[in-house]
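Note that one protein chain of the assembly has been removed; the remaining protein chains are unaltered in position.
Moving on, here comes chain A:
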Amino acid sequence: MIKAILIFNNHGKPRLSKFYQPYSEDTQQQIIRETFHLVSKRDENVCNFLEGLLIGESDNKLIYRHYATLYFVFCVDSSESELGILDLIQVFVETLDKCFENVCELDLIFHVDKVHNILAEMVMGGMVLETNMNEIVTQIDAQNKLEKSEAGLAEALACAVSAVKNMNLPEIPRNINIGDISIKVLNLPSFK
C-alpha cells in the first residue's frame, strides 16, 4: 500500500499532498515538514530510500526522487517493491510532462486539480491502478475533452470561489483584480 504521496519544492513548500490514510490537518502538516527535513538533507548521489521514519508503522519507507526544483516522495509499506515505486514516480513525472507539455513547478501550482486527476488515474486508495503511461494519458485526455465541453460554469464558479478565498485574507496582494476576469458560460444543459 502507498500511504502518502507528497510533492514539495526545494524550499519545502508543498505542491501536492495526498494521504491515503486519514490524518488530521496538523499531522499532515507535520509529516510534510518532517519529510522535507529528512529528504532535503540528503545528497544527490545517495540512495532514494529512507526507512521507517514517517507515519506510524515501522515497515514504512520513504521512496523519493528529486527533479529540478521538486521532490516527489512516496511513503509506502513493505508490500510495495522499492524499485517498482521508483519507476512509478518516473511514470508519474513523465505523464505530467506529457499532459502539461514540459511540466514545471508552476503547472503544479496552477493546475492542482489536474495533477490530482492524473494521480487518481495512477494510484487509487493507496493501490496502484495503472502503470501504463499511454493508457493514463488517453484517459486524461478523454476526460479533459469532456470537461472542456462543460467548462463554462465551472470556470465562473472557480472565480467566485477564489473571490471567497481572497475575502478574508488581508495578506494577499491587493493588486489581484477579480473584477477583470470575464466569465463565459457555454452550452449549459438545462436544470431539471
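In this text, contacts are C-beta pairs under 8 Å (C-beta built on N, C-alpha and C of every residue); 3 or more make two chains touch, one makes a residue touch a chain; residues count from 1.
As a working rule, contacts and distances are computed from a predicted model.
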> Which choice in "GPI-anchor transamidase component GPAA1", "Sorting nexin-2", "AP-3 complex subunit delta-1" or "TMM80 protein" gives the name that UniProt lists for the one chain left out?
Replying inline: "AP-3 complex subunit delta-1"
>> Given that one chain is not shown, which residue among A:I5, A:I31, A:L50 or A:V76 touches it?
In response: A:L50
>> Across the whole complex, list the residues on chain A that are touched by the chain not included here.
In response: 1, 18, 20, 22, 43, 45-51, 79, 81-84, 86-87, 113, 116-117, 120, 124-132, 135, 139, 142-143, 146-147, 150, 152-154, 156-161, 163-164, 167, 178-179, 183, 185, 188-191
